[in-house]
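A short write-up of the structure that comes next.
All protein chains of the complex are present and in place, except for one that has been dropped.
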Amino acid sequence: MLDVVTLGETMVLMTPEISGPLRYVNKFIKQIGGAESNFAIGIVRLGHRAGWISKLGNDEFGKYILSFIRGEGVDTSRVKFDPDAPTAVYFKERREYGESRVYYYRRGSAASRLRPEDLDPDYIGSAKYLHLTGITPALSESCYQTVKEAIKIAKSRSVKITFDPNIRLKLWSKERAREVIMELAAQADIVLPGVSEGEILVGEREPEKIAAKFLGLGVGTVVVKMGKQGAYYATKSESKFIPGFPIEKVVDPIGAGDGFAAGFVTGLLKGYSLEKAVRLANAVGAIVTTVIGDVEGLPTMDEVLVFMGEREGIDR
Amino acid sequence: MLDVVTLGETMVLMTPEISGPLRYVNKFIKQIGGAESNFAIGIVRLGHRAGWISKLGNDEFGKYILSFIRGEGVDTSRVKFDPDAPTAVYFKERREYGESRVYYYRRGSAASRLRPEDLDPDYIGSAKYLHLTGITPALSESCYQTVKEAIKIAKSRSVKITFDPNIRLKLWSKERAREVIMELAAQADIVLPGVSEGEILVGEREPEKIAAKFLGLGVGTVVVKMGKQGAYYATKSESKFIPGFPIEKVVDPIGAGDGFAAGFVTGLLKGYSLEKAVRLANAVGAIVTTVIGDVEGLPTMDEVLVFMGEREGIDR
Amino acid sequence: MLDVVTLGETMVLMTPEISGPLRYVNKFIKQIGGAESNFAIGIVRLGHRAGWISKLGNDEFGKYILSFIRGEGVDTSRVKFDPDAPTAVYFKERREYGESRVYYYRRGSAASRLRPEDLDPDYIGSAKYLHLTGITPALSESCYQTVKEAIKIAKSRSVKITFDPNIRLKLWSKERAREVIMELAAQADIVLPGVSEGEILVGEREPEKIAAKFLGLGVGTVVVKMGKQGAYYATKSESKFIPGFPIEKVVDPIGAGDGFAAGFVTGLLKGYSLEKAVRLANAVGAIVTTVIGDVEGLPTMDEVLVFMGEREGIDR
Amino acid sequence: MLDVVTLGETMVLMTPEISGPLRYVNKFIKQIGGAESNFAIGIVRLGHRAGWISKLGNDEFGKYILSFIRGEGVDTSRVKFDPDAPTAVYFKERREYGESRVYYYRRGSAASRLRPEDLDPDYIGSAKYLHLTGITPALSESCYQTVKEAIKIAKSRSVKITFDPNIRLKLWSKERAREVIMELAAQADIVLPGVSEGEILVGEREPEKIAAKFLGLGVGTVVVKMGKQGAYYATKSESKFIPGFPIEKVVDPIGAGDGFAAGFVTGLLKGYSLEKAVRLANAVGAIVTTVIGDVEGLPTMDEVLVFMGEREGIDR
Amino acid sequence: MLDVVTLGETMVLMTPEISGPLRYVNKFIKQIGGAESNFAIGIVRLGHRAGWISKLGNDEFGKYILSFIRGEGVDTSRVKFDPDAPTAVYFKERREYGESRVYYYRRGSAASRLRPEDLDPDYIGSAKYLHLTGITPALSESCYQTVKEAIKIAKSRSVKITFDPNIRLKLWSKERAREVIMELAAQADIVLPGVSEGEILVGEREPEKIAAKFLGLGVGTVVVKMGKQGAYYATKSESKFIPGFPIEKVVDPIGAGDGFAAGFVTGLLKGYSLEKAVRLANAVGAIVTTVIGDVEGLPTMDEVLVFMGEREGIDR
Partner (left out) sequence: MLDVVTLGETMVLMTPEISGPLRYVNKFIKQIGGAESNFAIGIVRLGHRAGWISKLGNDEFGKYILSFIRGEGVDTSRVKFDPDAPTAVYFKERREYGESRVYYYRRGSAASRLRPEDLDPDYIGSAKYLHLTGITPALSESCYQTVKEAIKIAKSRSVKITFDPNIRLKLWSKERAREVIMELAAQADIVLPGVSEGEILVGEREPEKIAAKFLGLGVGTVVVKMGKQGAYYATKSESKFIPGFPIEKVVDPIGAGDGFAAGFVTGLLKGYSLEKAVRLANAVGAIVTTVIGDVEGLPTMDEVLVFMGEREGIDR
């Protein structure tokens, strides 16, 4: 019944009204963000069915997140409310030079209390793909066990696993991140690392070498995200670099990787070739950066096709 | 008593506080917009007298528009309030890639009820130029008749007619737009088409060919607007391409064409050569794009001259 | 499968950031409003299942409304997008004295194109109550026919009909409103008029007399809404005035009537006595007025119980 | 050609977004304020013709003020721009208890450079009433001379003089204020003091005694403003206290006195009895306090009549 | 060198731009709040010297809090930055009915890592009063030990101890709160409980009985805060109820208790009688509620005196 199922934490995102150091920001705008729900919303926006498994605090912010994601058309029937733990919050700091920063208030959050028992094998089994990231196992031991359980379920039901490392060094050490993420990635069918993640995980910065390392572990398909430049994909039998789409003004880069993943998996669901799927992924990732917010810029299929020049725009 | 008279609809413009899809925009800023009043304000800002003929709803938005335009110094003595129809509204959607979009709420508006009887021949006759656009005839049959009546009056009183096609495919079909606009343009002394309008109207995209077609209909002067690149003008006896002024950051392109027209007619009113008038038009159009809003960026003569490097700026 | 089904138009609501004449309001906040979806959200917030049937423009505002209402947990599986008509918009004007005003931009909207064929008899038949208002038949002839068809379906499937006159004199004349609304109300099981509606519809201002007139038409239960004072209900066999809950500061009265209806029907669904159901309705209506927006103040059952003093609040 | 002419300074008003000490206010909203232009706008809003004489800085704020007041329909043909002095600015501080405060930045402003030569006797002579306040003579010696010249012109042309003391102790000492204001008031046909102004000017706090003092100087009509309570008027032959209109929530009291004056003079222009004119003045003053800003709440005649219960409101 | 020293946690406070459920609030304003720093700022505003001991995260929010409190003139020389823990955050929810709510994100915060070793005995010893609240011991075991150590230091240096129970049931159970707070309060010279705190702590709701219980423990002075009604104080030798100051519109009640404490201690520092000190405390507490924010409304001595009618206000 689902095309894709995913699990992870979604937080209320407080976006500063202006760029610059947070200490001088007077107003913040409430949005939401979470790698996995970003991905699920992207999948739905592009025309497929997605389910999102999570836990939320039984508070105003938890209800806001549920309404938002359900409103986007993602199936939220397996989301639970935890009466004893809060919904997580994070603050973004937008800078005109250097990288944006984030400040998490997620320790002890409802989502960090996800446990293997929260998983419904039939629900996961009803999907074609299970999408996981390296954020969830970093949240808590029970989250780590939940991810491993999800993988077990998926494998037993022939659900393909896509894995995005999404290393967050604010959550754990490089060493621990490497150890756990490599353990999980090795069980995935598709892995989607970035270049700097390649360096941390397998000690390589060249896309070809990064891909080779993952292929060597038994991963079927590796797509190395190279930011504005594009992406490189490789399987045992084919590989290619696909250039990205130039964006004049990147407004907010956060969420681009999740959009990339949603574009890529959508391509697979549509039966695209890997090359065509990566091209779609590049386009979705690029569009996401033109709007402030993690999910607000996720495009519909029509919008991507117009953006890629494959369809004419609508008359104004 | 007037240098220029124009007629058309002005709407309350709801400008989104941030760029991106409107569904995620939380706040909107109230401004105004309407091709002809944009033009009239441009003329006044540049130092000449302009009158604007229209109908407004007898509601808060109608009063707002009247106050705004009267406040700018445009003569509004011939604007009427219609107690039975609302003032129109439109929403802008600003995008960082692709084109901005607009959403109209103008069907059955007060201005769409303009009728030939609303025109005062002496008022039109007191001006040197009558400025018309292809938007008004698209609003309703009575508006179409009103435009034709205005042309008749102008011709009988030796008022020169400037015509900006301003095709709005949200208001009518390409076919109907072409038919009516060509009928009206053929009666104008000066026509100011854009390149893509040339394609719709006369099936050409090259400025020289577009101009030739209009000259062939008996139009005296054609100025083809080429966006950032500049503009090309042609009469029976002369023609030239005038390069535009580079703008580092286009903030809002809507209204640039109206500013261009205001700059060009101002040049004519000042007795400039066509070349100099087009150069002024290019500069005004460019400046308009640096400010959010249709009219807020319209410059004074001093500001244009400083912008064009023909006068020194004021000390800070 | 549903407790309640309803049908009607929902509009994007532009709420002014400050009170006072709209011409001086600079910023507007985007919300949503529509009597029937307000009601449906109220039902869900209070713990029951509601479905909402409507048509939306295939535009950003239509998508926003769908996401919002679906996000609230209302079933929107029968909502259609009309590619040829826009989503309606309305502006509120908040005044510190006198009544708030509204400005509609809904003529020719997608929802005004609802037709009898848009109704799924099985969907309506799956609910216990069908909630209708006097707004929908005022939108267009096809909407009027749709409401009549819905009544026919409900009657054939033993679905009880609740009807809120909701007279909008901006949409039709008093005469036409009276004629149509009385025709429809006469077929309802429960009618919920306000006092001034009673005057327009049956020429009475006293709750007892208003109720008597409707009972005389065969309506089973009449609840006359009396604003802050409370409400009066009557059936053939019982009647009583139930005083309202005092609210220190009414922030926004719009939406209170829809909240009242949601509270009353919730009471019926819970098997409350009429007296207890009206008391709940009074409380819900009162709470709604404490928050800006049509639906933002709709309470959960817990919140109403605390408000009514029937349950202790949570520790801060 | 004018019903009323007035002269004085108008400032850009920076209104704090929230109430409380200004040091903690982060955002300010730009509006305008000036006792005499408030009055002139009030007159026009109520249906008569008003002209406003002033000087503005040749800067963005000066142009804003001119556009605003001209937009409201006040004749601004006699307003001059001074290239060498700035437009004045003032900040309001809104408090929930005690009185609002203002912080002026008007010393050396363009308006403080008004001189007798700036007056056009024919312009003043074309009006029925000249309205003056005690603010203008406090701005500078040349402003004081200008006011005296205006009085001379009015007297020579049979223009009636209305005078509102408007004592501003931030601009001069009590002693100097009393001396100059009494000198000017003695020449007016109508004087409109407040109670606390009565205390400063004539040493009395009782309306009857205040009025008696002014009548003793030869003033024809005295109207003592008593805030929420209402007003007391007196001539040689009649006198009466007229109660005010209760306002549930005063949002911003500044500008109420100017609205009162506009209401009163409008009454006179309409040929009302003094009693009826004062009643109108009370209503206008009350309505003004319901909107933030000096002029934004000034009502039309229709709105006042509905407010006073003399006309039915419009259907929503 | 200090009049007062205090210790505790200060958080970044996210204040909703509008009242109502947080899930519908779009914008939040950054402020600060913390019972003890509120108190310290109040003391400085009223003219005395205060020092605040705390720990902050070495992040933007920590720097913001330090700048704010230092900017207010509180001595922050003993505040430390903890590189390994974040600055706490809390969200306020403003409701028009019922009580405001708060949502804490303070678990594991920098301030929760305060330890006894962070205290400088000489610093505490340089003050006349040490002010403590029941919040700090609820934050962590080390905070509890720190408070006990502070009491020990104060007692050894003859620094008087004021204690405000400030029960926060979001931080601990009623039982644990009672146990610890009673242990600490028993060592204080002055205790300032509220009525509902009296119920939790000593099982009484009548001010006289609450006071008697604390006096029985050896506390020298007890002041029972009774909200709008005022306060009741008692020592072994005297007792009295002092009525509060009526406030027309309470904008934000949070922080009133801290203002009360600051007013009371200021009275003691000035050598006021207990009656006069409590009257000052009532006034300060009342004024605080008229401004949004915990500290923004804290008055200067001049402002309180004007508010209490003991001094004339400044001319506008």
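A, B, C, D and E label the chains in the order they appear, each numbered from 1.
Simple rule for what comes next: a residue touches a chain if its C-beta (ideal position, glycine included) is under 8 Å from a C-beta of that chain, and two chains touch if they have at least 3 such contacts.
Keep in mind that what you see is a predicted model, and the values were worked out from it rather than measured.
Visitor: Among D:36, D:75 or D:93, which one is in touch with the chain left out?
Guide: Here the residue in touch with the unshown chain is D:93.
Visitor: So which of A:170, A:205 or A:276 would be touching the chain we can't see?
Guide: Going through A:170, A:205 or A:276 one by one, A:170 is the residue touching the chain not shown.
Visitor: Which of these, D:22, D:250 or D:306, touches the one chain of the complex that we don't see?
Guide: Touches the omitted chain: D:22.
Visitor: Tell me which stretches of chain E touch the chain missing from the display.
Guide: Those residues of chain E that touch the unshown chain are 66-73.
Visitor: To test your reading of the contact rule: which positions on chain D touch the chain that is missing from view?
Guide: Those residues of chain D that touch the unshown chain are 14, 17, 21-23, 25-30, 59-61, 63-64, 67, 86, 89, 93, 103-105, 107-108.
Visitor: Need a quick check: the contact residues on chain A for the chain that isn't drawn.
Guide: Its contact residues with the unshown chain are 18-21, 24, 26, 95-102, 168-170.
Just so we're on the same page, only the chains that are shown with their structure count from here on.
Visitor: What pair in D-E, B-D or A-C shares over half of its contact pairs, by residue number, with A-B?
Guide: When the contact pairs of A-B are compared with those in D-E, B-D or A-C, D-E matches.
Visitor: As a test of understanding: of all chains, whose mean C-alpha position lies farthest from that of chain E?
Guide: B
Visitor: How far is the middle of chain C from the middle of chain E, if each middle is the mean of its Cα atoms, in Å?
Guide: Chain centres of chain C and chain E, defined by C-alpha means, are spaced 46 Å apart.
Visitor: At which residue positions does chain C touch at least two other chains?
Guide: Only 21, 26, 29, 67 qualify.
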